[in-house]
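Every protein chain but one is kept in place in this view of the complex.
What follows is chain A.
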Amino acid sequence: MSLAKLKTGIHYAMLILLSVLMVFPFLWMFLISIKPKSEVYSGSLLPSTFHFENYIRVFTETKMLLYLWNSISVSLIVIVFQIFTAIFAAYVFATAQKRWVRYCFVLILATYMLPSAVTYIPSFILLSKANLLDTHIGYILSELISIFAVFFLRQSFAQVPKDVVHAAKLDGAGHLRLIFTVYIPYCKNAIASLVLITFIYSYNNYMWPSLLIKSEENMFVTIGLRRLFMSQAGYGMDFPLAMAACAISLAPMLILLAIASKRIIHSMANLYVNK
């Protein structure tokens, strides 16, 4: 066997191993979600009888539907604001020639390197002073600007050819027109991927909302799931129900992935791989 073939073989073996490692927990989750409660600790991976009614119970016995609605609607609003603010910030950072603007950008990036936990306490105090704890508006306010989004868009705005921008300027385009008729259409793929990434991030966000949101009617999926685990802890946990809820919470992500997997991979590769 040639060296090249051996190399490909090893690559594939690694990929398969990693894939199994990644997929197994999900598979396990799904299998538990269709088991009867008594079989959770039985030791066999497969259930003896299939109990898909666990999925129906998620909607009848828990407030999962409300959590889903909260998560998705708030995430969508967050996306709109983050993209909107990122577009203008990215335009400035991608085009301004002045040195102090570049320093500003570095400074802003530096805050991105801070552990997000550092900002929890000041943000919490600010929101509590504004009487916005435990509200969606409070959460949205704290997520208006995403430094990641600014950085991401700046990188793709910087790839718009200078001469195209010059041509537009000679044609008479001002800043706003440049943004809306040149930069945004040119970077529409990047913006589409940013929408996806922002949605995934916001939908999965757990720590900060868990500090902020207390009342059940405002809860997001992530906190709701935790509550599901906690609420039953005293009585012996209903694992199949919890796992079914987990599986349902994944559904929006899976649908997104199915629609846009190519775009997500492409944008990630674009961002991190130096071409």
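Basically, contacts are C-beta pairs under 8 Å (C-beta built on N, C-alpha and C of every residue); 3 or more make two chains touch, one makes a residue touch a chain; residues count from 1.
The rule is simple: contacts and distances are computed from a predicted model.
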- line: The chain missing from this complex carries, among "Protocatechuate 3,4-dioxygenase, beta subunit", "histidine kinase", "Probable phenylacetic acid degradation protein PaaD" or "Glycerol-3-phosphate ABC transporter ATP-binding protein", the UniProt name "Glycerol-3-phosphate ABC transporter ATP-binding protein"
- prompt: Just one of A:Val182, A:Met219 or A:Leu241 touches the chain that is missing; which is it?
  reply: A:Val182
- line: The listed residue (A:Ile56, A:Ile121 or A:Val164) that touches the chain absent from the view is A:Val164
- line: The missing chain sits against chain A at residues 161, 163-164, 166-173, 177, 181-182, 185-186, 188
